[in-house]
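Before we start, here is the structure in question, set down as structure tokens.
With one protein chain withheld, the remaining protein chains of the complex are depicted in position.
Letters A, B and C mark the chains in the order given here, with residues in each chain numbered from 1 onward.
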Amino acid sequence: MSFDVQEFRSHFPILDQEIYPKKKLVYFDNAATTQKPKCVAEAVEHYMMKVNGNIHRGTHKMASDATRAYEAVRDQVCSFMNAASREEIIFTKGTTESINLVAWSLGEMCLQTGDEVIVSEMEHHANIVPWQVLCQRKGAILKVIPFDKNGELRLDVFETLLSDKTKVVSVNHASNVLGTINPIEKIIQLAHLNGAYVVIDGAQGIGHCEVDVQKLDCDFYAFSGHKVYGPTGTGVLYGKRELLEQMPPFMTGGEMIETVTFEQTTYNVLPYKFEPGTPNYTDVIGLGAAIGFVLSYGKGKMVAWEEELYQYAISKLSQIDGFRLFGSAENKVGIISFAIEGVHHFDLGTLLDQLGFAVRTGRLCADPIMDHFEVQGVTRAALSPYNTKEEVDSFYSALLRLQQMFV
Amino acid sequence: MSFDVQEFRSHFPILDQEIYPKKKLVYFDNAATTQKPKCVAEAVEHYMMKVNGNIHRGTHKMASDATRAYEAVRDQVCSFMNAASREEIIFTKGTTESINLVAWSLGEMCLQTGDEVIVSEMEHHANIVPWQVLCQRKGAILKVIPFDKNGELRLDVFETLLSDKTKVVSVNHASNVLGTINPIEKIIQLAHLNGAYVVIDGAQGIGHCEVDVQKLDCDFYAFSGHKVYGPTGTGVLYGKRELLEQMPPFMTGGEMIETVTFEQTTYNVLPYKFEPGTPNYTDVIGLGAAIGFVLSYGKGKMVAWEEELYQYAISKLSQIDGFRLFGSAENKVGIISFAIEGVHHFDLGTLLDQLGFAVRTGRLCADPIMDHFEVQGVTRAALSPYNTKEEVDSFYSALLRLQQMFV
Amino acid sequence: MKTINEVQDEIIEEFSMFDDWMDKYANLIEMGNELNDIDPKYKVDNYLIKGCQSRVWLYPTFEDGKIHFEGESDAIIVKGLVSLLLKVYEDRTAKEILESELYFIDDIGLTQHLSPTRSNGLLSMVKQMRLYALAYDRKINS
Partner (left out) sequence: MKTINEVQDEIIEEFSMFDDWMDKYANLIEMGNELNDIDPKYKVDNYLIKGCQSRVWLYPTFEDGKIHFEGESDAIIVKGLVSLLLKVYEDRTAKEILESELYFIDDIGLTQHLSPTRSNGLLSMVKQMRLYALAYDRKINS
């Protein structure tokens, strides 16, 4: 059965608006955040306005209904990622918190002076700075896998970086700038052969790739709800149980403890040990609706359409004089970071906005990629399955038109 | 002008439901989380479904509209607490994260082996464990201000605990179990005389007390949005600018940096330095609506009604044989933690639920208070200005009726 | 001797007579009151199943291939639930316990007591009973 983009799109009423008088919105900022289907807003509204009770400790009905709904999302995420058990799913406020959590806790558990952590040159700042700070604190060394001219990781260099000093390898599943889908199976294998733990920053991966954490055998996988049709303020950290068991907690407080005295505190079992305080249960329930939504279409079908759209867009945009694409890996998500010769990305973004196109411009939280290409920034059109070929066409025409303004 | 509880209540349609067949909901679990007025859900829905764009870096209209709305809430919170500048307002996911942030960062900045941190015996776990963990890491010592039989802090003991070793004092504004409003002005003064920084856990304070951080002169003030009519997943940390400037960041990632290379990272200015990653902007905007709602009534009026209700409730409930109140400080918020002789709190909570009453039972994330009274738990009815005298009456009757079941 | 499911069905039938939840809970309370307390010397941390809201002690003995449980709780409703569990699992073999499926709690409308949270020790108690059964099963088969 083929993918009916108009039907899919109908779940996202936000897309049908004039963002300026007579300018239809074309939303291509999907790598920054996706739009939310109606069912997500409905779930959030339902639990905010009809069944709101603080979860876990409550004896009353709204509290236990909300608890059940919240914990059901844990089960759902567990099977969405094919984790071995629900205890391996930790809710956070986003990828950034997930990575900070694992960098802190895993670092406390396993990192010594002189040890090494490997990231890649194409990471988002969220997957660089926490490791950098950790290395500084521990006297460890941060190593970097470079990428080649197509925007693919140099696995040959990676192999030379690996040694018995390597304790952690943390790379993204897909790059938010280059779009590259990294060969994480291979990276995980190589790292494990050297006894290193592997963290996957799945912010851009989760919505576009099949994720089976048991098959991948990664030790951690992090993602944000808001990039996969869910609410802001939600995120997930998957971690292997035996590691989560050994790691010290990151944040502390209520709910994550078993008993507290001023002399000694014992911690609660997984996953609660890593979820102190009142969780963002309303939005987590919204995340559950988002995942249900994705499953109802099937990631495969959604991605197939996104891929078709991507190929279509690239074939058009490459016809533009001076069009430069950043990232042409063989295996990509629908992210198109580009420049048009002689046009500053900020100027382009500003005028595209006036024409109704929502794109992102600038350094995209990835300074090392900008340094690699020696540019100050790029313009990024990131596609989602709710986008259409007509939108791509009009984007193409808009670029041609704007290009004229700068000559 | 007097307070019209029915009018106020009309903003909370959740309250008008039968939670079980023929059982009207009576919501007394307000210290765990308050219900949300319609305007909060509307704001969230609006920014989720009509104006959703990831904030701060966007060049497109939805991104900048959402940014403006998000940053406007910072201004609003700034004036709500009377902070000296908007840079002093950090958004977090809740009190627990706020306290973890300050415990980590302030601890890194100022705590040495042998130094001391003071908390009180009536703290929520969220204001104990982070300090305990910090003290362990730093080789510092945790001291505890005890409370007396009325549930009031022993300031005389506090004075003896203070010394030039004291680096931080962290106490709650109001206790989530005893209801006590602590004399924080006095505590802040005394601590400052000894050169210690003061952190106020305002989770229960913000909704019930006037909070003017400049007048109080506290160094930090933390609260959760969900306890003051706002969405879950939102929280605030107020901190004095000169301290926030000096403190190292807690979590790191995108948006909180200025430039990143693998050798060195420089941080962004306040408040962004402490807000890495995509913030929960949708809910923060909801928090703005909640604060606007509170301001439109005036905290003073709301609290006056809560106080009247509290006095009314206490006068009724004290008539029950074997009724024991935990916390009878002179200055209290509308929190009634109690036991009925011979009835286990869990049994009571379970049956109250069946009658439609939402209360909280158990240890209330405050083990030291339970240890103090040598009880396994309590039952807590926490009032909010949307509660009515009729609700209190029916609660009183319910308790009498249930008491019969256990004889 | 009745099977585990027969006992469950009996309990379901007994509870089906109460239209009113009040009567249902009154019945549980009565059962709780009637249940013998366990020997105080077993009311120690070793046999304590930690739940946040109520404490449950569970003390197993093994004899002739069967498991015998004593149990208690400080909350009377939970004690009533304990007494139901004991009825169902009393003097069963490890195998019977491990293969059983508990449905009566759901059926008598007390599912909330099995929520995956710490509001009481019931779920933990069921788990603990199975753990004891598992350990015993391994022991006698090794």
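Just so we're on the same page, a contact is a pair of C-beta atoms (placed from the backbone, for glycine too) under 8 Å apart; a residue touches a chain by one contact, two chains touch by 3 or more.
Note that this is a predicted model, so its numbers are computed, not measured.
Enquirer: Among the options A:37, A:362 or A:385, which residue touches the chain absent from this view?
Expert: A:362
Enquirer: Check the options A:84, A:295 or A:405 and report the residue that touches the missing chain.
Expert: Considering the complete complex, A:405 is the one touching the chain left out.
Enquirer: From the listed residues B:64, B:194 or B:388, report the one that touches the chain absent from this view.
Expert: B:64
Enquirer: Give me the chain A residues in contact with the hidden chain, please.
Expert: Residues 20, 344-347, 349-351, 354, 361-363, 376-377, 405-406 of chain A touch the chain that is not shown.
Quick note on the criterion: only the chains that are shown with their structure count from here on.
Enquirer: What's the distance between the Cα centroids of chain A and chain C, rounded to whole Å?
Expert: 44
Enquirer: How far is the middle of chain A from the middle of chain B, if each middle is the mean of its Cα atoms, in Å?
Expert: That gives a centre separation of 31 Å.
Enquirer: Go ahead and note the Å separation of the Cα centroids belonging to chain B and chain C.
Expert: The separation of the two C-alpha centroids amounts to 38 Å.
Enquirer: Can you tell me which residues of chain B touch two or more of the remaining chains?
Expert: In chain B, residues 20, 346, 349-350, 361-362 touch at least two other chains, as defined above.
Enquirer: Return the residues of chain C touching two or more other chains; collapse runs of consecutive numbers into ranges.
Expert: Where chain C meets two or more other chains at a single residue, that happens at 52-53, 119.
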